[in-house]
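Okay, here's the structure, questions in a sec.
This view holds just a subset of the chains, kept in their places.
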Amino acid sequence: MYRMIIEPRVSETDGVGHINNTTIPIWFEAARNPLFKLFTPDSSFEKWRMIIINMNVDYLQQIYFGRDVEVFTWVKKIGNTSLQLYEEIHQDTRVCAKGTVTYVNFNLQTQKSEPIPDEIRRELELHYLQIES
Amino acid sequence: MYRMIIEPRVSETDGVGHINNTTIPIWFEAARNPLFKLFTPDSSFEKWRMIIINMNVDYLQQIYFGRDVEVFTWVKKIGNTSLQLYEEIHQDTRVCAKGTVTYVNFNLQTQKSEPIPDEIRRELELHYLQIES
Amino acid sequence: MYRMIIEPRVSETDGVGHINNTTIPIWFEAARNPLFKLFTPDSSFEKWRMIIINMNVDYLQQIYFGRDVEVFTWVKKIGNTSLQLYEEIHQDTRVCAKGTVTYVNFNLQTQKSEPIPDEIRRELELHYLQIES
């Protein structure tokens, strides 16, 4: 499991008074930084690998400005060329949003997906989602 | 069907050189403005009604800066208190992203969901998704 | 003068109930698209030219969700390698924000600024700011 603490920004709220729903995918993506680094160790976009193909988010509770949130990222499934993550955002011990996202290990030069290398696979396996209750 | 033309912004791209995935929910939400107006005719946030509960997005094709996109919004399902939309983003005749989103007609004062009024329901029915091919 | 109509998005508001101040630079940049195209006709980031060096914004009036805004862009000063723009955002006949921004015509390959070509200069001169009242 990866874990990132995020301090909500005023610009991430909306007129209803809570964090806007479009901020949630931004926070989830922010918390994937260690995974991006795994596929592209020098963080260069020329060698970028992780291309998103699906995102699903459940909005469970309103999130408020003024208190930190925690974003948790688990590996849900490792395919041949694809990777599925399960993610949660917590605030004040409540699960406020949860989602899954699917990426493919993509070679931008050849415009083709490629198998996930074994050394990355082994690292990812350390972050597997255990039994969900 | 609702339709909005959007001109991509430099700030909506990312280092990989295309529109960032987190921009897609922002564009989909932008194109829901006529629906928000249906539920809150004066656009005041005190009387806001539409609260998101789920979002699912398929990323099909890269979207580029420099050419307009079209965002299409159809009504997929009208429940008692909930509303499901089906949405697509097109660029250069290609479908680049598609998704569904579910909202609930929520009363922020009572913090309870309420039935969708008949006059809104009738308007929504004019935008039903027909047979998808 | 360049002019762009923008329809405010819910995600661009904040908890105070108006458009968040960080949205203003985003809208100003959006309205510079015709200028970016002048320097990079095919909109490719490899050939990108316009690099920002200063931005100054005066916030004059609150901007609200629910009504369109107009963004106006004038050329204020054309230097040898630099370009200064003057910009305004209007809503309901009120000037809500105004600002100046300075760009340099930068060659990303050589990492050096270059003179603004004459044909671009002539086009820019058509958009000069006249006497401000």
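In this document, chain identifiers A, B and C correspond to the written order of the chains, with residue numbering beginning at 1 in each.
In the analysis below, contacts are C-beta pairs under 8 Å (C-beta built on N, C-alpha and C of every residue); 3 or more make two chains touch, one makes a residue touch a chain.
In this text, all values refer to a predicted model and were calculated from it rather than measured experimentally.
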For a quick check: 3 copies are placed, so what copy number does the complete complex reach in this file?
4
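Rule of thumb we're sticking to: only the chains that are shown with their structure count from here on.
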Given that subunit B and subunit C are copies and touch, would you call their interface same or different according to whether over half of its residue numbers are shared?
same
Between subunit A and subunit C, what's the gap in Å when you average each chain's C-alpha atoms?
33
Here the gap between subunit A and subunit B, centre to centre from mean Cα coordinates and rounded to Å, is 22
Could you please state the distance in Å, as a whole number, between where the Cα atoms of subunit B are centred and where those of subunit C are centred?
28
Going through subunit A residue by residue, note those that touch at least 2 other chains and give them in order.
14-15, 17, 22
List of subunit A residues in touch with subunit C within their complex
10-11, 13-15, 17-18, 20, 22-23, 65
Residue positions on subunit A within touch of subunit B in the complex are 14-17, 21-22, 25-26, 29, 45, 48, 51-59, 108
Subunit C residues touching subunit B in their complex are 4, 7, 9-11, 13, 17, 26, 29-30, 33, 36-37, 42-45, 64-67
